[in-house]
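A single protein chain has been omitted from the complex, and every remaining protein chain is retained in its original position.
Going in written order, the chains are labelled A and B, and every chain counts its residues from 1.
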Amino acid sequence: MIEEIITARDLTKKFGDFTAVNRISFEVKRGEIFGFLGANGAGKTTAIKMFCGLLYPTSGQGSVAGLDIFTEREKIKKRIGYMSQKFSLYEDLTVAENITFYAGIYGLQKKDIIEKRDELTDKLGLGDFENKLISSLPLGWRQKLAFSVAIIHSPDIVFLDEPTGGVDPITRRQFWDLINEAAHSGVTIFVTTHYMDEAEYCDRISMMVNGRIEALGKPSQLKTDYNVESMNDVFLKLARG
Amino acid sequence: MRVLLYMLQKEFKQIFRNKAMLPIIFIAPMVQLLILSNAMTYEIHNLKIYFNDFDYSTLSQRLKNKFSHSDYFITIGESTSREKAEEVLEKNNTDIICEIPHDFEKSIQRDGIAKIFLKVNSIDGMKAGVAINYSQNIIQEFTKEIIKETTMAANPEILIDMPKQANIPFSNWYNERLDYQTYMVPGLLVLLVTIIGGFLSSMNVVREKELGTIEQINVTPIKKHHFIIGKLLPFWILGLFIFTIGLIFAKVVFHVPIIGSLFLLYSFTAVFLFAILGAGLFISTMTDTQQQAMFLSWFFLVVFILMSGLFTAIENMPTWAQKLTLLNPLRYFMEVIRMVMLKGSGLKDVKMHFFIISGFAVSINAFAVWRYRKIT
Partner (left out) sequence: MKRFYAFVKKEFYHILRDYRTMIILFGMPIAQIMLFGFAITNEIKDAHIAILDPSKDYTTSRLNEKLLSSGYFILDKYLNKPEEIEPVFQEGRVKVVLIYDEDFSQNMLKYNQASIQIIADATDPNTANTLINYVTSIFQDFVLSQDPLPKSVVRIIPEIRFRYNQNLKGVFLFVPGLITIILMLVTAMMTSISITKEKEMGTMEILLASPMKPIQIIIAKVIPYIFLSFSISIIVLILGYFVFEVPVIGSLTLLLLEFLLFIIVALALGILISTISETQQVALMLSLLGLMLPTIILSGFIFPLENMPKILQWISYIIPARWFIVILKNIMLKGSGIELIWKETLILAGFAIFFIVVSLQKFKIRLS
């Protein structure tokens, strides 16, 4: 069992002259909830896409579940889940159809799919909505469903890119309940966010500023190091340089 | 394999749920077919002719009558004023002015030769060419009549029409009624299938790119070819379906004959669709927005159609252009559909076409699949 389930060493991504991700290095331990913090445009999404096999890194090294992100991308995809900022579910398909589709794409057997579908709809209380189009669901429901679909194939790691954007605090709290539950069952969570208070829910966090990792460690540790009360203040201190 | 089925399920559901596009995909082609085939005709009747008759003799009168009694011309008016004629031409109220000189009858009777002046409004070059053709036909017939009369008058015992005449009866095979629709409708079917296959398929893939939904797919372990087949197969099926409906229309509404083998026709269409889908896919790998995809597809579509032999026969093009058409898949489909439907050509006649289109299909699809990346 690999301990370091995500590793990065001097990982860099350049777009022409612009360096979006600048030699970042870190490790994520199995089972952790790892928060990848930073302001908008700091490079978080770019970094996450490199781990998910959506973007070619420019240089450096990286691995996911012990597999190299340069050469073993397709193998990595079998072991990870992903939920993006913009979108996860097809608006013109129903709840049930989305679940069926993604479960099928990840190779689940038919009876497993049906089982999972029922399980999910029960758990999220979507019973009445099972055959309704996603477009008719409120945002909060969609995101919870998207997360559940992202882990439907029991991946080792799930990558979440700003999963709680635009949602009210109560729904955010519920979302994090789901995350914790998944973490308890052994899934490693790699989540990016610009909500600094969510950093408190993570085991460890890193903070990106202008493409670099400027801080790495437990939230409590960082607050002590920087002599501040909240993660927000840590961020402000770092951002001001 | 099962993964492919899930892709197909999703695609079909999405296509059929697209309430706005459905009528466009199914009804519009038929409406187009109806309208286009009725509108697209190069047959020209009712050409307007205006006379300046400076002779006003029996012969000139006969000539004028010949024109107005023909199917092709309508006499708009006549006068002995050239300025008036010019004015009429200027105002687009006539297509052709025929001037008969004042010694027309005398010249014919005395010397056996006479001149006529035709002024043609040639803004529409094609129409002008046809107008001249028809005029010459009428003049020729008129000449024949006169010769007949003069010969018989001079030599009553000769019962033959003309000395040393070659009888040239002709017959038309395959489209006896010279129906332009019969010629155009198969061509329009090609057009329809191409639009559905090429246009819509490329836009469909790019739509996922534009909306960002493609990311969610790229992050799964789905194999490239499963994704691509899943995206294209529905349009392949759709294309064949539309082709079928088009064929039925052609037969029932336009009475276009289907002489050759349907199986051959469908086989070729299937391969052709495969090629066109590949082209659409290729376009989708080069564009990021639906607008770009649409424009690129539109560009190729127009060029391919112009050079396909739909409007203009390929043999009429300059040699360099003819060579270019060898790269145009539509050209092959156009030929095959006309040959098989209207003439009953068989496999041995079109096997070269099959071969080339298959080669096309395989290479463009391979190239497009190679270009398609799950990673940027």
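A few comments on the model shown:
As a convention for this text, contacts are C-beta pairs under 8 Å (C-beta built on N, C-alpha and C of every residue); 3 or more make two chains touch, one makes a residue touch a chain.
Quantities reported herein were computed from a predicted structural model and do not represent experimental measurements.
The absent chain, not drawn in this view, touches the displayed chains B throughout the complex. Contact with the undisplayed chain is limited, among B:69, B:82, B:115 or B:255, to B:115. Touch with the chain omitted from the figure is made, among B:5, B:237, B:262 or B:303, by B:303. Among the residues B:8, B:76, B:146 or B:369, only B:146 touches the chain that is left out of the figure. With the whole complex as reference, residues 18, 20-21, 24, 28, 31-32, 35-36, 38-46, 89-91, 108, 112-129, 132-133, 135-137, 139-140, 142-143, 146-147, 150-151, 154, 160, 162-176, 178-180, 182-183, 203, 207, 286-287, 289-292, 294-296, 298-299, 302-303, 306-307, 311-313, 315-318, 321, 324, 335, 338-339, 342-346, 349-350 of chain B touch the missing chain.
By definition in this document, only the chains that are shown with their structure count from here on.
With centres taken as mean Cα positions, chain B sits 56 Å from chain A. Contact residues of chain A toward chain B in the complex are 52-56, 73-74, 77-78, 80, 82, 84, 86-88, 90, 92-93, 97, 100-102, 104-107. Those residues of chain B whose C-beta lies close enough to touch chain A in the complex are 2-3, 5-7, 9-10, 13-14, 17-18, 211-213, 215-222, 374-376.
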